[in-house]
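Excluded from the complex is one protein chain; the other protein chains are retained at their positions.
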Amino acid sequence: MIENILSLLIWIPIISGLFLLFFNKKIYILNTYNIFINFIVFILSIFLLLSFNESNAAFQFVEKIEWIPSINIFYHLGVDAISVLLILLNTIIFLIVSFYNSTLIVKKTNQYYASFLIANGLTIGVFSALDAILFYIFFEALLIPMFLIIGIWGGANRIYASIKFFLYTFLGSILLLVAFLYINSSISSFSVISFYESDFSLIEQEWLFIAMAIAFAIKIPMFPFHTWLPDAHVEAPTSGSVVLAAILLKVGAYGFIRFVIPVVPMGAQSLDVFFITLSLIAIVYVGLVAIAQNDMKKLIAYSSISHMGFVTLGFFVIFQLFDNTQSGSDMIISLSGSMYQIISHGFVSAALFMCVGSIYDRYKTKKISDLSGLLNQMPVYSWFFVFFALANCGLPGTSSFVGELLVIMSSFKANYIYAFFASTTLIISAVYSLWLVKRVVYGEVKITLEECIDANLIEKILLFVLAILVLILGFYPDYIMNFMNATLENMTNNIILKI
Amino acid sequence: MITMTHYLVFSALLFCISIAGIFINRKNILLLLMSIELMLLSVNTNFIVFSHFSNDISGQVFVFFILAVAAAESAIGLAIIVSLYRIRNSIEINLINKLKG
Amino acid sequence: MESLILFIPFLLLLSSIVIGLSPISLNNFYSGIIGTLLVFVSLVLSIIILLDIYSAEEIIYYDDFYKWISVGDLNIGMGYLIDKFSAIMLVVVLSISSIVHLYSIGYMKEETDFKRFFSYIALFTFSMILLVISNNLVQLFIGWEGVGLVSYLLIGFFYKKQSAIKANLKAFLVNRIGDMFFILGIVMVYAAFDSFDYKTIFLNLNKIDLENLEIYFGLSYIDFSCLFLFIGAMAKSAQIPLHVWLPDSMEGPTPISALIHAATMVTAGIFMVGRLSPLYVLTEFTADFILLVGASTALFIGAIAIFENDIKKVIAYSTISQLGYMVAALGINAYTVSFFHLYTHAFFKALLFLCAGSIIMSLHHNQDIRKMGGLKSKLPITYVSFMIGTLCIIGFPLTSGFFSKDLLLEVMLYENSSISFVAYLMLLLAALVTTIYSLRLLFLVFYNKYRDKDFENIREQSKIITLPLIILSVLSIISGYLIKVFIDLPIFMFGVSDIHYNGIITFIEHGILSPATLALVLGFYIAKKIYKDKISFNFIENNLFNKISLIIKSKYKFDEFFILVSDFMKSISFKMSKNFDLGLIDGWVVNGFPKKINSLAVLFKRKSSGYLYHYAFSIVFSLVIIFGIILARVI
Partner (left out) sequence: MDIITILFYLVTSVIIFSSISLVIVNNTVHAALLLVLIFFNSAILWLMLKAEFLSIVLVLVYVGAVLVLFLFVIMLLDIPVKKNSSPKLYLLFSVTTSLIMFAELYMIILFHNFSDEANIVVSSELNNTYEIGLMLFTEYVFSFEITAFILLVAIIAAIAINMSKKQRSLRQDPGKQILENKKSRLKIIKGDEL
């Protein structure tokens, strides 16, 4: 079983999701089934984490089966530390979402749950595929459940949002496919491992970099490609938003660290200033835009973009760090910071979207101007909301601080201007998070519900678990840092060799 | 002496006439169907010509198939025309512009 | 002994969590007792540690609890560094905290959110301890932000009050402005020394070639990093122009004003500069900057207090002014002197605030001093305590404020530079101002006649309120006699300036004969004449004086300036969101292209007639053209 654990992780949720489509039973049976499957996947991923040897930088649990041998396509799976962490993040978030879903009443419940199960499996596929085409297929297939979740169970303007989401990401993935095909045409392999060993000229690397970076920049999303995210978030159902923010954005970041930077480091190096600028614009400008939002989900969506700016900033400063210090250590710090930011943002944004979703369920509005004084009616919820808002603005002790600190530190070593702009997030994120808290949580009650319902037990437990995770990650980041260390060291050595 | 070229030119001419028939005609769909038959005829002739001059019977087999399919096609076409006439009380092509954007 | 250190933050965190998450059934009173007891235990532990450190020579406790992050060459631990400096700070923080805990049991007893309050102050004390005992900059920052957070939560404690939630947002955001620079400063220090650890940084000070580091805008690298760190301290310690949050923060419950906004949190900036004194010794520009900021804060913000009518805000402005004194002392590298003032100030300012709390409670939450008066007879204990606090703050001889302020002024005078002399004059003037507003408060509240209704029902509060006042009064008076300890105090192995100190008697004599006494007497005279005897001076009607008082009353328009800036930023962000993000990127580019394509499609749609023969014709026509092209190429 251990050698096929990745396949199990991928296919158990997908197949049980497909099975669920033909299986429309009473709601509690569906809930039990859904939670059970997600729980099995979660246990498997824990098992994966425990049996993963983090001191070994090579890919582990490799499965390689011929699939379409005539054009070098293999069913090739394997994980390194980065993938393991993201898979774990993924399974935790999906488990939480499955519990959260059980508190909701939605139409076509079985199909709704099936979409999430399939998305779960596909995301694990994305994180564990070692064949570029297999990655591409999972990457694209992931769009389908998300498209359906937004398009069927979304809000009033869901069709526009889902089509925008779909077309936007699709546009990028075409460029990605072209890049993969080009690489294959010159090294005649789609394996990620041979991608790493490839050796392209500078001009080729630049073009490949642009093609792949646009695809992943749309997914993350980076600054000029970000407008699909607020719309998608606003229209998506709560669980969809949670998955979108916590998982889908990470797929883009994962693409950068798996495909872009190690495969075409020279291309990335020659365009790094441009991408650093975009990241800084994302941090400062998108943060400012977030302040102006009147829709809570939109605000959190913009803040997600702003936080993902830190991730890309951490990715792209490594080249200048290498130029400045000629050692890999700072690069590792920077990459770890970005990875940490990815994981931390997964939990924080998931929790925030859950809070907003529950407020919406009760008050039927997401408009900040309609709400006030929630603390009087639902104190438990409100305190969680305040906690996660504070986590969102990178308060030390919460997980977001670690990533921000490491990235600001590295960017300062690269260039002090970067650090200056990056650190403005301390102010900007505090403004949008706490202004939101001030307007929504504090103050006198505006809408009085006939029966004020505070968080139910499941919601309390879920938010509590997330809060504990955020705190643990904030106070004890060393486990994850150590876990990633060997992989990132190997990766940076690879990059250094190639540039 | 009648060469292959003669036959080919003849069928090309027939083909062009029938094509002109398709878009000159504005009266009724029946004439359109007839023009299509005419076109098929010219194609069939070509098949037979090539079959004859290259001494390969396969060409004639294809003509056989084409004839069968053409018969089926005209049968369905006529059926459609009849039902069209029943709905619209006319088969004038001038009046059929549902495709207009 | 060393292991005891770990218990202090642990106990406080435990107290915070237990009280905060305890079930509703736990009685408010008992939870208050639990919290207070745990803080007292920590206080005892800290005193044991202090005595331990003083019993041995040059002892420093230094270790890490655990590794926080280790990646690449970076190692950040969570640990402690206890020398005499931080041990004293620990005792000060914990003693004020435990007294405030005790006081709060009485003060907050009618609040529904009693337990939340106790959880917060325990959390606050925990963060403060984390900051004080930290052995590296990151841990310092964590504590730094932690106290900021709790301050935010406590100012907004009455979350239904619009003014409270405005004030707490303001406090947090202003602090965040400082934090942004603070984190840049931390990162700069890290970039130069490749470590966040104090020990490594200070031991490597000589090894790093400071001349070779980058120079920005004509200032050296160390200048810049110290400047940035100090801007962080400016926000936390409420220095011009980042002081605006502190007066507003008086929206919080009064014990909090005593604990956080007077005695401990606001002194974190002073503590931080003192902690990093080996770095600050190396800068000249930043030191002068600190000096000027401190001196002007002491004078100008102190002046606002003369015209303020809210009892808590008067004390808040006086806090800012006193913090200005401390900061000014940092500017001439007299870190221990500054620390000495911090220490004495903590006691008497906490005392003043708690007295104010007692008055406010007795007057049923009236805070306007224009409606008070003649409370001397009704609130005797409070009166005496308030009197002691006032005497301390104006530096009346033989009180603690006398020792610290006089030492500070003397050190300032003997620093031979023109800037420090200007600062000395400003501080002297500030001493006058301090005397005036403190005595004004005393006279208006306790003397003359009561200026509001219902005088009969005013009575002294219960023992649990007055006991802390008595303790603090005693501490306020005696704390100044430890002056020798502070003069000899080394900060992390570095002894600082050599002060000629010849015993306490000489010092008292010298202090009484100094110009500060003149300022005291003059201030007393003016305050008594105006506020007690109600005699109007001619110069009050003077045009120039009126203008000056108007400027002071406007609080130098700092609030308006910040509102302007924030409104400007808000309008920019709204405009960017509407015009750029939704308008240009989303509207013009993202949705614009499909719209263009759509309109093109509509154009073609109009052109298509729907007639079969037109379609057939266009097919054939295109075929003809394609054939033609092929033919032309073949031929």
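Order of writing sets the labels: A, B and C. Residues in every chain begin at 1.
Everything below uses one rule, namely that a contact is a pair of C-beta atoms (placed from the backbone, for glycine too) under 8 Å apart; a residue touches a chain by one contact, two chains touch by 3 or more.
From a predicted model like this one, the values you see are computed outputs, not experimental measurements.
Visitor: Touched by the hidden chain, which of the shown chains?
Guide: In the entire complex, chains touched by the missing one are B, C.
Visitor: Can you list where subunit B touches the absent chain?
Guide: Residue positions of subunit B that touch the missing chain: 1-10, 12-21, 23-28, 30-31, 33-35, 37-38, 41, 44-45, 48-49, 51-55, 57-58, 60-61, 63-65, 67-76, 78-83, 85-89, 91-92, 94.
Visitor: If the hidden chain were put back, which residues of subunit C would touch it?
Guide: 617, 620-621, 623-624, 627-628, 631, 634-635
Heads up, the rule we're going with is that only the chains that are shown with their structure count from here on.
Visitor: Select the category (line, ring, star, complete, other) that matches the graph of chains linked by touching.
Guide: Topology of the interface graph: linear, an open chain of contacts.
Visitor: Could you tell me the distance, in whole angstrom, between the mean C-alpha positions of subunit B and subunit C?
Guide: One centre to the other, that is 93 Å.
Visitor: Mind checking the centre-to-centre distance between subunit A and subunit B? Centres are C-alpha means, answer in whole Å.
Guide: Whole-Å distance between the two chain centres: 60.
Visitor: As a quick test, compute the distance in whole Å between the mean CA positions of subunit A and subunit C.
Guide: The answer is 37 Å.
Visitor: Find every residue in subunit B that makes contact with two or more other chains and list them.
Guide: none
Visitor: Which positions in subunit A are in touch with at least two other chains?
Guide: none
Visitor: Which bits of subunit C are touching subunit B when the two form their complex?
Guide: 604-606, 608-617, 620
Visitor: State the interface residues of subunit B toward subunit C in the complex, per the touch definition above.
Guide: 19, 22-26, 32, 93-94, 96-101
Visitor: Provide the residue numbers of subunit A that touch subunit C in the complex, in ascending order.
Guide: Counting only subunit A, the residues touching subunit C are 164, 168, 224, 226-228, 285, 288-289, 291-293, 327-333, 336, 373, 375-376, 390, 393, 395-397, 401-402, 405-406, 408-409, 412-413, 416, 419-420, 423-424, 426-427, 430-431, 434-435, 438, 441-444, 475-478, 481-482, 485.
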